[in-house]
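Moving on to chain A:
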Amino acid sequence: MGEAAKEHGVNEYAFFVWGSYGVAALCIFLEIYFLNRKNKQ
Partner candidate 1 sequence: MLETSALACERGGLRLFSDLGFSVAPGGLLRVRGANGSGKTTLLRALAGLTRPAAGAVRWRGEPIGDGYRGEMLFLGHAPAIKDELSVLENLEFSASLAELKNSDCKIALQQMGISRLADLPARYLSQGQRKRAALARLALSAAVPLWLLDEPFAALDDEAIIGVSALCATHLAAGGMLVLTSHQDVPISCATTRDIELQ
Partner candidate 2 sequence: MNSELFRLAAPQAFFPVAGKMLPWFSFLAGALALAGLYVAFFVAPTDATQGEAYRIIFIHVPAAWMSMFIYVMMAGWAGFGLAMNTRLSGMMSSALAPTGAMFTFIALWTGALWGKPTWGTYWAWDARMTSELVLLFLYLGFIALKGAIQDPARADRAGAILALVGVVNVPIIYFSVQWWNTLHQGASVSLTRAPSMAAVMLLGMLLMALAAWMYSIAVALARLRRIILERERDAEWAKLQRSTA
Partner candidate 3 sequence: MTGFLTVLRRELRIALRRKGDALNVLVFFVVVASLFPLGVGPEPNQLRAMAAGVAWIAALLAALLSLARLFAADYADGTLEQMLVAPQPLAAVVLAKICAHWLLTGLPLALVAPLIGLQYGLPADALCVLLVSLLVGTPVLSLLGAAGAALTLGVRGGGALLGLLVLPLFVPVLVFGAGAVTASLIGINPAAHLSLLGAFLAVSLLVGPWASCAALRVALD
């Protein structure tokens, strides 16, 4: 996630930032996954 965050030693925020982007990425992945799976039928 780049040096900017580590330098300031603010890693207790990391959980929340990673959490948010993780949730977003997961949702998008699931949507695309289900869409392709349905297209296969």
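On the choice of candidates, all candidates are chains of the complex that A comes from, given by their letters.
Simple rule for what comes next: a residue touches a chain if its C-beta (ideal position, glycine included) is under 8 Å from a C-beta of that chain, and two chains touch if they have at least 3 such contacts; residues count from 1.
Treat the numbers as computed from the prediction; the structure is a model and nothing was measured.
A.B. asks: Check 1, 2 or 3 against chain A and report the one that touches it in the complex.
C.D. replies: My answer, from the options 1, 2 or 3, is 2.
A.B. asks: Sort out for me which residues of chain A touch candidate 2 in the complex.
C.D. replies: Per the touch definition, chain A meets candidate 2 at residues 1-2, 4-5, 8, 10, 12-14, 16-17, 19-21, 23-24, 27-28, 31-32, 35, 38-39.
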